[in-house]
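Structure first, then comments.
A protein chain is absent from this complex, but the other protein chains hold their places.
Labels run A and B following the written order; every chain starts at residue 1.
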Amino acid sequence: MSLILPLLVLLPLVFAGVLRLPMHNWHCRKTTWIASLVVAGVTGLLALILAVAFPWSDPGVQFRGVIPWFPALGLSFSYGLDAVALWLVLITAVVLMPVVVLAAWGEKLASGSEEKTGELAAFLSWIFVLEAALLGVFVAQDAILFYACFELTLLPAVFLIARFGGPERVRAAMTYFFFAFTGSVFTLAGLLYVGWRTSQIPGGGGWAFEFDALYFAAAEMSATEQGWVFAALLAGFLVKMPMFPLHTWLPGAHEQAPAAGSVDVAALVLKIAPFGILKLAIPLAPLAAVQFAPVIGALACVGVVYAALCAWVQRDAKKLIAYSSISHMGFCLLGLFAFDESGIGASGAIFYMLAHAFAAAGLLLCVGIVHDRFGTRDLTRLGGLAAVAPGLAFFVVLFAMTSVGLPGLNGFVGEFLTMMGTFNSPTGVLGPAYAAVAATGVVLAALYLLHLTARVVWGAPGSALAGLEQSEPGTCATRGKLDRREFSMLAPLALGCVLLGVFPQLILGPIEQPVAGYVADAAGVANDRADQLAKQDEPQRRGERGEELLSLDAGHDSQQSLFLRASAVPTAPAGGPN
Amino acid sequence: MTTLGHLIPLFPLLGAIACCFVGYFKCGAFARLAGPLCVVSVAASFVVTALLAVGGAEGGATAWTWMQVGGLDLSVRWFFDPLTLIMLCVVTGVGSIIAWYALGYMEHDDGYARFFGAVALFIFAMTTLVMADNLVLLFVGWEGVGVCSYLLIGHYFQKDVAVAAAKKAFVVNRVGDFCLLLGMFLLFQEYGTLSLHGTEGQPGVLSQASSLLAASGGEGSDDGVHTWIAMLLMLGAFGKSAQFPLFVWLPDAMAGPTPVSALVHAATMVTSGVYLVVRMLPVFQLSPCALVTIAVIGGFTALLGATIALCSNDLKGVFAYSTVSQLGYMFVGVGAVSAGGAIQHLYTHAFFKALLFLTAGSVMHALAGKLDIRTMSGLRHRLPVTCWLMFVGCLALAGFPLISAGFWSKDLILADVMAVGLNDWRGYGTLYLIVAWSALLTALLTAFYTFRVWFTVFMGQEKFEMGDEHHHAHDDHAADEPADLAHTHDAPDEMPWLPMNLPLVVLALGSTVLGMAIWWGAAEPFDKQFHYGNIAAVESGMTHAGEDTHAGTGRLSDQSEHAYPPGKKLHHADFLGGDVHTTMLYVSGAIALIGIAGAAFFHWLARPARDTAAKLLTGPIAVLRGKWYVDEIYDAVIVKPLHLGAQLLYVLDALVVEGATRVVGLTPKFLGGGIRPVQTGRMQAYGLSMALGVALLALVVLIATTLGSAGS
Partner (left out) sequence: MELPILTHLTLAHFLFTGAVLFTLGLIGFISRRNLIVMFLCTELMFQGVCVTLVAFSRFHLNYTGQTFVIFVLTIAAAEAALALGLVVLLFRRKHTLDALAWSSLRG
């Protein structure tokens, strides 16, 4: 069973290579497309086999396997996955990849001029490279393998934008590349430091990069070290997420990317950031995570409101969705850094990021279809889709409502749980004020998404549609009709939105324990600190009882001692190079 | 027994899906199935409700675990008690009648299947709302009805007005929902659960709140968090139930088809705020000032709505503002701890307001979309059935003594709030008294504006203008009826009995004292549990009255404290020489008669006098026609600045934030510029620098070895 995992990652990669072979077959669009569909399907099937074989009640990492690579440096292809990763794999391989391949057929890959033969093969091959890299990120159990795959997601995304995008594509791709690459260099530095740190543990071996070894080393790091490591790791993740004010690459990238490409970026590439934060940044630096949580929370709150307001005044539907993604990711961040006692926030954040994939992908695909049919994404020129394209209108409204966070659809569950976690966050981390600010995002989301639907779906036919209708009556209705391909790519997403909204426990149940495990250290630190803060107040309030309380706290658990030790020596460069 | 309850939301849901399915086949008779499907599904769920109500179902029924994370445990779990059953009866009962009516009203609409699909979905959401056992599931229904309302208001989506109104309704509701969400979070933090009734071994929010209340001796808690919870939940309720300051969406919502106005924006959805407060009454009672705030805002909104309705010339607009006003009454009722009054008024209001809207819809239908009452007069001969049906509705809204249902329910609220004021409950007596008197004033205005509409439209010289709305009926009916008899463009004619007028008769019967009789016969368990139960919980907090009666100097001069058993003390006091409930019957009856008489005088018998009066009062009338300019104020104070701010932010985003990141990107470029000249592109230069570099290295090595050997 454990061989399925490497197979799962290698299959798309190998197929991507095959697509680039100078074979005559790839000159035929149809052959290329069908072959890709089959491979995407087989990959999905492999993921499903994994899901069936997976022991859902076990919170640990399953299907582990190690292929040595560079033992002297502690490097290995170490893989395995827990419920969080499995859900990500499932959504990537089973739902979104087939959808993206389906969408690729409708892509106008060369704007203006005649499309070159083999262009579709090139496009799809990058898509498959991206899939392989994403799956690699999800199954990696070795930090360097994780990082390699993390970086590898960047290349296909950049090429998808730079080669197949809109008129400003090169600039958008370059911006994206510089942002993401600059950030992830720091991530690598952080990982290397922790890897080196493993060799410094008394009785330990050389360098090691397996996650377990890193977690072990993390417990030995001082608060200062953790701070630096945390900042370094976050630099890469927050750019990818993206968090305000590091978000400016996203609207441009979305605006220029082809529809299928931006689905990849929005629905998949963004997801590796919260995944990385959950899996690396928080467990490797719990002290620092708690320390920085208020700052990150504040930025996330600002981002939620700021991006929502920016989305409201967009004219390009796709940019509007891009800003909405930024706004939504703010909720995800808040949940991750809530550190509430029962882990509601973190579980909610992971659910949110999974759910966001459906709604964002659905909206982007719908806008892609609108652009394809009516030649524009300009909100001032669209309108009245409900009359000419009821099917498409239905999907737009459904996905918009999911994105708004309508209860009963999957957007709500994550939004609710992240805000709940934020609200119940221990003193000194986040708290009701953060939740209140974030909750205004709920109102603003209604504002901008209803603006979108009002301008696209409702109203009188916009100038773009009216123009078409004028030149040839009845064109809009014929163009607006969804064909079977489009229906079959939107329907699974819509189904996912509803199903996961009604039965969120499918995801929440299995991920609860693993997620709680990742944030346990940080949550412990946060709670202990909150207790201490409470006790600092208490002696003043209760007079002589204070001493008694302080003496009680001497025999506390290991989390407490870790925190006390680390905060006692905040500046000591413990375990430095000498 | 309660497991049967799963069927109640299930039927409309299946109906909605079926409507969606048949609507997919746009052409042909298949889509015509949507209407009957919707009616049947809603009626089926009414039948189940009736079964449960007759059986007196009580208890919970869990469907499945919805979310369970950490300490949060949310199930899809229904709970049945008298309150839920009453709400269910109203929702599914009035719902099926209105859907039945809509079969005729929407017959020629393009979005036939879409309309009925949304209606069925609405009933699904509304039943979920009233049956939910935890607040988050309630929130599913809460937002679900919101989105159905959005879809239904925007039914005529080609009209920009409808689209804007739909958006406004949703966004304003969201502001309320924002508060409700925060309230839920706080509630969870405080009580550790969001389940209302709890399960075995785990007490729900309500029982915890009740025991807290009992522990405080009915005085409420001085912990500020309880006030916060109550205020946040209250604002949530105000959003949905269109109370000040969040009422602005409801009048605009009339852009939807009239059956929607009747069902969603009069009978059911807008009352869910009242339902929420009644449901959570122990939580509200815990806060010393929450209930009085609710009563004051409710009373204020009632007056505000009535004054605007006084001058509105839009047939549906009058009823819309009257809905705002009547909802205000209900909140006054809850604010006076009169769950009975509020829910009773909710129940009668559902009948008579639905009746009024549907008859208004009939008028509008007959006049091809004309709504301006200034263009109408003396239509009683043209539309006799509609005329007298609306008359029954108007009687109920005006509170005509004895024979109308509205009289009894409104009277109960008025008497209860007056009694609470007289008893000076929790020291807020003055505020309650002000509310009570303003509610009486509102009752006068209500009677006046209601009959102003009726007399204007149906009495006097016959006069009408046909609207410009496309008369869909024309083409189809021309085929099977002689064209000169029916449905021509130049004259209004009566609605057919089936499917339109007959449902209205049912509603009309419910609006009379008959509807009240059913309540008196069936609502015993509700009254016991919610009305008297909740009063009893706070009566001991009634310190002033208690002391007064004890000392024998109180207002209850001829009755000792023991005259009222627990649960009745708060709502009884001496008023104008008799028990407040008795005197209030006379007072409010007289007020209703005065109002009706005034309306008859000005708008039927002496219309010239009306015009003279209107000339004298141009200023105030202009303000009222401008609806106190609330919309304009909101636009200027909130919407415009926010939009401007958003645009500024976007400019900022494009310039500053992106500029800043660009500057960061440029730094290496400038740094690189410093050493760029080194790259001359000449091979000789490269060679030279290489040679020099090697020489330098050699020198360094030489010096190092020399020094090294010298050192050792």
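One rule holds for everything that comes next: contacts are C-beta pairs under 8 Å (C-beta built on N, C-alpha and C of every residue); 3 or more make two chains touch, one makes a residue touch a chain.
All values reported here derive from a predicted model rather than from experimental measurement.
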item	value
Shown chains that the omitted chain touches within the full complex	B
Omitted-chain contact residue, chosen from B:402, B:590, B:688 or B:704	B:688
From B:582, B:680 or B:705, residue that would touch the chain that is not displayed	B:680
Missing-partner contacts on subunit B, residue numbers	676-684, 687-688, 691
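In this section, only the chains that are shown with their structure count from here on.
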item	value
Chain centre separation (subunit A, subunit B; CA means) in Å	37
Of subunit B, residues touching subunit A in the complex	26, 64-72, 136, 139-140, 142-144, 147, 150-151, 154, 157-158, 160, 163-164, 166-167, 170-171, 174-175, 177-178, 181-182, 185-186, 188-189, 642-643, 645-647, 649-650, 653, 657-658, 660-661, 665
Of subunit A, residues touching subunit B in the complex	178-179, 245-248, 306, 309-310, 312-314, 340-344, 347-348, 384, 386-387, 390, 397, 401, 406-408, 412-413, 416-417, 419-420, 423-424, 432, 435-436, 439-440, 442-443, 446-447, 450-451, 454, 457-460, 502-505, 508-509, 512, 516
